[in-house]
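With one protein chain withheld, the remaining protein chains of the complex are depicted in position.
Moving on to chain A:
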Amino acid sequence: MTNAAWETLSDQAIGVSGVVYFLALLAHLVEWSSLRGTVPVDAAAASSTRSRAAVGAVAVATGPTEGAGSGTEESRQRVALFGRLGLLLTMIAAVVHLTSLVGRGMAADPNRVPWGNMYEFTLSGTFVVTLMYLVLYRRFALSWMAPIVVAFVLSMLMVAVIWLHSAVTPLTEALNSYWLVIHVVAAVIATGAFTLGGMTSAMWLVKNRKGDIATGPLARVPSLATLDRVSYRIHAFGFPVWTFAVLITGPIWAHEAWSSYWNWDPKEVWAFITWVVYAAYLHARSTAGWKGKNAAILALVGLATLWFNFIGINFFSTTSQHSYADSAPSVVQPVGQPVGQPVGQR
């Protein structure tokens, strides 16, 4: 296949995966609307030998079938059916999504990892969100998260396609390093994890407001205690990965490419801020009085700084050496050079 063919394939695949994500979203919406009026099953049936004194002594409503509540048999079946359908569609969309990523990488000459600009980073980041959701689906019983994840991924893909799309270009010299692979893979994985963790924390806050034992759709969301635990576990996974990305591989690479480990470039500043906020989150978890609500808020603040760093800095900051999307390669600009108007072809 030619490079142009790969690029076309990639563009088409992202369109197709968008459509499939949309269908998955519809399936989940049907699933959830079928839930109206149902009340939670008491999950205590799951284990007769142990009791739980935790706040949410009641429903740990999990998988699509379990959470169906005591509605009619028919509605329970509908919920299960559409839940499974949504999951299946999400899987298909993820595969097509991956195809699109591969296409981007193959379209470049020489072939490269598909995260050379913001469009590609968004595609990769959202793919990781989907992938992690699918991988953790069983382990953390994430079925309640389905509509949120799918809606989020779908909207980010729309943003990417509409505003961020750019044609395939080779990597600039500074980006052309195997550190790009290591550093960005870690950053993307951490971003995916923090995003999922943020969703859990947000749901904790919603549920905390509405009261733990709600009826209707919220009843499917696990108890506050479970949400809190899942949220912590996801963040605890993301934090070391983020540390590795921004405080180890980032500086090593910056040293190789720009000759300084840490330059307080805006992107670095915000990566540091994100790191500090999540460190504070982990502290808050172990400090009485800061648990629960404050921790959840900190998690969301962390997520905001994370996404601001990714999107905001590239748009608002012109000094950042990291705004690799649209500027000339920083590497041709010696310090102190007057920057004139671009002349010639663009």
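We adopt the following convention: a residue touches a chain if its C-beta (ideal position, glycine included) is under 8 Å from a C-beta of that chain, and two chains touch if they have at least 3 such contacts; residues count from 1.
To be clear about the criterion, contacts and distances are computed from a predicted model.
Set against the options "Cytochrome c biogenesis protein", "Elongation factor 4", "Multidrug ABC transporter permease" or "3-methyl-2-oxobutanoate dehydrogenase (2-methylpropanoyl-transferring)", the UniProt name belonging to the omitted chain is "Cytochrome c biogenesis protein".
Between the chain not shown and the residues A:D11, A:E120 or A:D228, the one that touches is A:D228. Across the entire complex, the residue among A:R138, A:K210 or A:H283 in touch with the chain not shown is A:H283.
Remark: the residues of chain A touching the chain excluded from display are 47-54, 109, 166-170, 172-174, 176-177, 179, 228-229, 232-233, 236, 239-240, 243-244, 247-248, 252-253, 255-266, 269-270, 272-273, 276-277, 279-280, 282-287, 289-291, 305, 313, 317-319, 328-329, 331-346.
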